[in-house]
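Here the complex is missing one protein chain, while the rest keep their positions.
Right, chain A next:
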Amino acid sequence: MAIDLSQFHDVFFEESFESLDIMEQNLLQLPTESDTHPVEPDSLNSIFRAAHSIKGGSATFKFDSVANFTHTLETLLDEMRSGRCQLNPEITNTLLQSVDCLREMLTILQNNKTPDESLYRPLNDELSQLLKIYTSETGTSAGIEPDSGTDTGTDSDKDIINAGQSNREQTSENTTSLKQNNIQNLSQNAQISGQYWVITFKPQPQILRTGNEPLRMFRELAELGELTVEANTDSVVTLNCLEPEECLLQWTLLLQANTEEYMIEEVFEWVMDECELSIESVAEQVFSERLLSIVKQSTVEPSGSRNPLIHSAQQLTQKSDKAKATKASSQNSPSIRVNTEKVDTLINLVGELIITQSMLGEIGEDFSINKLEKLKDGLSQLESNTRELQEHVLQIRMLPISFVFNRFPRMVRDLSVQLEKKVTINITGETTELDKTLMEQIGDPLVHLIRNAMDHGIELPEQRLNQGKPETGVINLSAYHQGGHIVIEINDDGAGINREKVKQRAVQNGLISADSEIPEEQLYALIFEPGFSTAETISDVSGRGVGMDVVKRNIAALGGTIQVSSTEGSGSSITIHMPLTLAILDGQLIQVGDQTYIIPLTSIVESLQLKAKDIISVAGNNQVFLLRDEHVPIVRLYQSFNVMPKQKQITDATIIVVEGAGNKVGLMVDELLSQQQVVIKSLESNFIALPGLSGATILGDGTVALIIDVVGFIHHYSRKTKNRVIAA
């Protein structure tokens, strides 16, 4: 029955990080000093529940540092929840710091290391300090409230699972730090020490729901000395009315140990309010009599609860070694949580696919030409099945963008303190779904943009008041779908972009000449140039001019675009367009010689055939043509890619106007083939990435077609053609 607990580690960490996010979000909703709206009991409860499940989980996995720390945290939260401790900014701040600290500890643990005590010790002390200050007034001692019936949501489900796991898992001794924490509380109790203890333990039926497992406690007791356990099964009901989540057993425990009462009490500490407990120190004679009676009973009833317990206790030490050994081998592979609905849809689709397949199989088994219609029907059904299946499989990778957005309220809060500005952030459309890989990569650019908006955009409170704006600045962050794209908008009601300043700086940096008149749009595009910053002072937050060009590059790398608009004095707005997924794209198949290439449809402006009079020769061999008053250079794809074309004359070939990173280029190709959705395959998995190509795909006939990365192609090849021409 060796259960390797480390296999649940990933789940635990994932859930814990989620819980921390929940705590953080709810902490941020707690009233700040200025507004006095009452504390939402819901948010406090959520925070408490989140902390509780981290505590339960970490105790199960024996991450004692986390368990102890969360325990202190939870105690404070409980005081707040019960209204004994008034909420104030100091507490909120400490709680937020605790969340950060826990996140750090969990990250360290996730990497199979042990967090250093110095990491959490100061905060732990601070929490205890707060607890003392704010609770001493009312004179209540710190203890854990029994979890009320409200606390039985998903949280308790997890706890039950944890309890189930813990059944087969060894419990090591309580850590010293937990002892230190609690000695204070417990020392108030009279310290009785003795050698023979009779403990009666009658837990309330719901004890298992709070993640407490009597077996674990008994094992802990067994470490203090020799333990004999007698279970009282009187209240156990018949099987048909048994509620599996309820604990109906009661126990008498005989402990022979040289210990003190508080040591025993400590074992039951977390369940103190959920049970009837009596701890008695007895004389040796009484003890041995009781012991004898139990042993007699258990020989009469061999199925007594004692034997399996002892048996299981013996196995434990061996198991823990094994668990440790396998722990090292378990790897962190990224995982996604998928809505069960999505999985169900997939299963249904696969079901349909199988039906279609068996239908086709039947036709194929004994085929005659009069079944051709049937075969065609079947094939078209197969096509629609696979298409649907493909769409839904991609859906699995789609996650709500709140995964990225959720970090911003906290960031804005911290930054506004740092910058001494008052800023609120409004988030809309956080349920908009986006591919997971894109999600991971859009986070940093967004952080940059929001920091920028706060640092450069939003003015200081006095300045805002002087301008007749409300003291508190507002940043709106929204996401929505548009066509095959996701659009993310960041608006602020700050100062906007100072056109003159941008121009001045651009002239200084030599990007434009002093007397040039450039349109607004292009002027704003300059802020994405490397090294460009109009901030007068360099702060921690921004101003070094490295941010925006990185933002633009990152977004371009994801196939997205970024636009800025701004009204001086009333704010600016940044709009990001991104494809929904990187795994599939709509492509235009083109032919050059005997090679087929794919150009992403999103990069294609139009395709046309040129007449000789449209072509303007520039600098000898360089050709351009006029597309609505814009000079577009012609790039011969066969030349760039060094293949033998069918058409060498521009007038015979087809020109595809593509646009990437603001540059338009007319690609000369032999002919256009079909348009189709293609699955992008990386060239790097067995080879290296090649300039001007974003990957390859497999066409219907099994051959490989290369996908042209328009931005990269223009970057690498249009320059090359120019140079070539100059050289010639």
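To be clear about the criterion, contacts are C-beta pairs under 8 Å (C-beta built on N, C-alpha and C of every residue); 3 or more make two chains touch, one makes a residue touch a chain; residues count from 1.
Everything below uses one rule, namely that contacts and distances are computed from a predicted model.
Its UniProt record calls the unshown chain "Purine-binding chemotaxis protein CheW", which is the correct pick from "Sarcosine oxidase subunit beta", "Twin-arginine translocation pathway signal", "Purine-binding chemotaxis protein CheW" or "Branched-subunit amino acid permease". When you scan A:F13, A:W251, A:F625 or A:F641 for touch with the missing chain, the hit is A:F641. The omitted chain makes contact with just one of the residues A:L87, A:L215, A:L627 or A:L683: A:L683. Interface note for the absent chain: among A:P244, A:G468 or A:G702, the touching residue is A:G702. Here the missing chain is touched by one residue of A:P530, A:G569 or A:P691, and it is A:P691.
Mapped onto chain A, the interface with the missing chain covers residues 595-596, 640-643, 681-683, 685-688, 690-693, 696, 698, 702-706, 716-717, 720, 723-724.
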